[in-house]
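Every protein chain of the complex appears in place save one, which is left out.
Residue numbering begins at 1 within each chain, and the chains themselves are lettered A, B and C in the order written.
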């Protein structure tokens, strides 16, 4: 974990990038918190996000895990740098039941070109969190 | 690849399961073809599905890869069996530019409890397909 | 994490299983510690374990990560249960330089059939640990 961001304005920058992601708005996801190397995204669960058993689709969990991890990576980069997902694997731990999903992305190792991140996803039900997925992936810096 | 389905009515069954996935309808995905052990899903790309660079978000690619692979697994199972995703890893190969994404899921090995599948995702632009992602994952049978 | 083992003799059982793994002995790996849901394996680095740049081959890191994670899974199972690896993904974080590798496996979620584990691998050099790899995978219980 590298807690030392190169760009002191990283939070505003991540927020601006998040706002450009039409898909996050479409899902209804919100940027819940931003720290250097750690980003949290919250997604209220609606019927549209369901799979065949009525719980939130793993695709929704993957999408916010990817964004939380990717923005955690970007939070440690220089001001002009962009980030793309190289690969991301998710393990599903439990059915995603509850009123919201929360994904917490964190940098495992920030390299010059590649940053490795993990993200944990929780379902929130009546204020209680249950771990529903965990993801591990690779993100590439796109020099600005 | 096991081309021998236990349930001759597998195509209708997969279609019925697909129709229960609110998330697929929400994305606008369609079941394009169903064979024993191989399922294709097509997703017209709209601005709502974009990431910050304007291409389709990897979350959309992951979601249809997951569904194509999972339904390919289910197509080989007995009539009452359900399927859940255990884990799925996706590697992104190129920006998803084009008017539609197509995911082709295929069974690599069908076991009694677990089925391993891959899925390839293509962006379709003016009738030309470009590989944009490839996924490999594990699905579990939920006995009916 | 489930810290409650079903078999109070889990440590002896894991040790006996480890001793049956010819590959661990061949590599020179040792079982360094066993707790319920957490196992540590240590591998002294020798020239035979190298890749083309002279560091320990990622295959050695993967093997001890797999064993540490798999035995962590098994430590929470009933006395007669065996375990097999379903899949394991490893991200390499840094060159594995040092006199030993240490893999720490931990259970993320123990289910009835499947257990999800992670494992972190460190290179030890003059008593200092550097994270060199992190792994995430799925293990299946084989009822005894």
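In the analysis below, a contact is a pair of C-beta atoms (placed from the backbone, for glycine too) under 8 Å apart; a residue touches a chain by one contact, two chains touch by 3 or more.
Predicted, not measured: the structure shown is a model, and the values here were computed from it.
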item: Touching residue (missing chain; options A:57, A:89, A:104 or A:118); value: A:89
item: Option from C:49, C:110 or C:123 whose C-beta touches the chain left out; value: C:49
item: Of B:21, B:52, B:75 or B:138, the residue in touch with the unshown chain; value: B:138
item: Where the missing chain touches chain C, by residue; value: 17-18, 20-27, 47-53, 56-60, 62-63, 66-67, 82, 84-92
item: Touching residues on chain A - with respect to the absent chain; value: 86-87, 89, 113-114, 116, 138, 140
item: Absent chain, residues of chain B that touch it; value: 89, 91, 93-94, 108-109, 116, 118, 131, 134, 136-138
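In this text, only the chains that are shown with their structure count from here on.
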item: Centre distance in Å when chain A and chain C are each reduced to the mean of their C-alpha atoms; value: 28
item: Rounded Å distance, chain B centre to chain C centre (Cα mean); value: 32
item: Whole-Å separation of chain centres (CA-atom averages), chain A against chain B; value: 22
item: For chain A, residues contacting two or more additional chains; value: 89, 91
